[in-house]
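The complex is shown incomplete by one protein chain, all other protein chains being positioned as in the whole.
Moving on to chain A:
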Amino acid sequence: MQKQVELTPEAIRDQKVYRDWGLTDGEYDLIATKLLQRLPNFTETGLYSGMWSEHCSYKNSKPILRKFWTKGSRVIQGPGEGAGVLDINDGQAVVFKAESHNHPSFVEPYEGAATGVGGIIRDIFSMGAKPIASLDSLRFGELTNPKNRFLLDKVVAGIAGYGNCIGIPTVGGEISFDQCYDGNPLVNVMCVGIMDQKDIEAGRAHGTGNSIIYVGAKTGRDGINGATFASSQFSKEEESDRSAVQVGDPFMEKLLVDACLEITHHHSDILVGIQDMGAAGLVSSSAEMAAKANSGVDLNLDLVPQREPGMTPYEIMLSESQERMLLCVKQGHEQTVLDVFEKYGLDAVVIGSVNDDGQYRLSQHGEVVCDIPTRTLVDDVPEYTHPLVEPARFKQDVDPFIPEFADLGKLVNQMLGQATIASKQSVYQQYDSRVQANTVLAPGSDSAVVRIRGTKKSLAMTTDCNARYIYLDPFQGGQIAVAEAARNIVASGAIPIGITDCLNFGNPDDPESYFEMSKSAEGIAKACEQFDAPVIGGNVSLYNETDNQAIYPTPLIGMVGLIEDNQFITRSSAKQGDELVYVLGATFDDYSGSEIQKMLAGKISGKIEHFDLATEATNQKLVHEAIVKHLVDSVHDVSEGGVIVTLLETLFDNELGFNGQTDLTREQLFSETQSRFVITVARQNQAAFEQLVGGHATMLGTTTDDVQLDLKLSNDHLKLDVNEMKQTWKEGLSWLMKSKV
């Protein structure tokens, strides 16, 4: 590890050392000449570098985030707190947020992913909510590269190692593969919690003399200034950054969850505020809590529990050691809180108090080592609007792609074995998806469904983002990401109520990259309003570039839906033979950005056509009505791979066959036209279903008991052994992981 030499303020200025910490010349000048009107010392410069990093300040993305629609009748807490909160009736609320842990997961995949899970869980229970589920959205480069196989293996192990131990079911998520993620895998984790609305907490420190209490693991030298690390590009020398990755302890976090929830539920009268120590650790939690309340804090660093001797103020304040929380407690009631933590065997120490002069003042060994206005760390961060330039690729005319192939049956088999299409069972069976005994629909469904014990309600949840579409058309692709998430939610019997997002992009200084961010955010905003699903929180991960190779723009959408009555919960698998199979939604020749294009052409290109929010909304409404009227046996949304993949997935679970005839061409079986569902209907509901959906759905055929598929197309006749296809689909990922290409 680089040895910390505490340079003098003058040396920091003269040698421009602040640049190494991510501060620009302009930012340093602003601090020195305007905000402080003196040179910041070593510790202070370090605090600014952490707090002014993109990861903590969103200085590059705020103009983008303002585009989002954040209102809506259910919103109790929008963006800005640990996590957003939505009303789910009966005095209850759902709390959720997604966060990225991309950079750490590339450098140290097991701990990077594990601590990503730990971090987002703290955001949820710091609001006073009990975490009830988590989901993971992962992106890797192609598995032909052994490094990507290693990353997938270790990231999954990290998620399992942390999530299984802490006892929060991992109920869903998604994984896909594209070459652009080769040097920048994405690890986005979403956590969902529920609470009574009366128990909502906030991350605030106010009331002069109230105590600041540090709780949880001791502070070590792990992850120092990780927020700055997460806000920079990688180069091939990234290995030297290993010390910027933290190490997780899920057992400690389990105790922390239980203890903090005991405080928020039983001692809320003396608890002023609570926040987790995430990015930029102790400084971000304490400064943000104080700044939100227009107050300041005095902290004595000698009192901070430390794992190693000789830590400097810079190290203590910017350490990102895991499993730590910061509480503000009413003066005179500290012992009550300390006693609760002692019962759980956790360190809890009063390290300072709220002051009334608004200063952020730190002392160590009897000396003041930092004395700056608190708001300068949080509120005075400059905001940057970047120039936008439409990427050149949008201006090129590309001939529309039409798949050409010889043997349809072989092509279907090949498609089912693609990493993005193949079953992810080998991954999700490593996750405990049923702990807490509330999981109704586990991973593998369109969306996960977790019932709320003691009510007849459930929550549906999903993560989605087809980045290929956003790469080809950020505005439409952004809309599609939300629409697809909503489609998953609706397919399981829910109505969408809100979203969180993880905006994973390249370097914002690149005008083309900033264009992608801006346009996709506009698309997301438009679709959110259409589906009445406001954005209630999320995070931003920029600089996902290695050696100037950027990822596809990947604004992950994490959506939650409400199922008002558990009898509406709908599965994606046909139940038995002789169910009628329909495709709801029109099919066109849409191959731009499709899996078939990637598989046959090796790359994606073209224009996104035929997507229309109004059509999407109509189709979703019809599906919801059909579910509520009990007219359907199963609903599965059509996504990557098209109708043929969706149809086969509908048959796999209960090992059914299919017999049918359609006007579709064999190529159109792979079309990825949006807004479609494959639905199965019992014969006795045929008339009512057809009357409801009118011309929006066409019958494709019927399920059969013989495990054979027979589908007559306008220009081909497809015959498949469903069990053979199931084997390819089920084992596809394992084969790729074991391949020694």
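Please note the rule applied: contacts are C-beta pairs under 8 Å (C-beta built on N, C-alpha and C of every residue); 3 or more make two chains touch, one makes a residue touch a chain; residues count from 1.
Assume contacts and distances are computed from a predicted model.
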Complex member absent from the view - protein name from UniProt, among "Aldouronate transport system permease protein", "NADH dehydrogenase (Quinone)", "Branched chain amino acid ABC transporter substrate-binding protein" or "Phosphoribosylformylglycinamidine synthase subunit PurQ": "Phosphoribosylformylglycinamidine synthase subunit PurQ"
Contact residue for the chain not shown (choose from A:436, A:455 or A:573): A:436
Touching residue (missing chain; options A:451, A:624 or A:696): A:451
Sites on chain A contacted by the missing partner chain, in the whole complex: 157, 160, 164-167, 249-252, 254-255, 344-345, 428-440, 451, 453, 566, 569
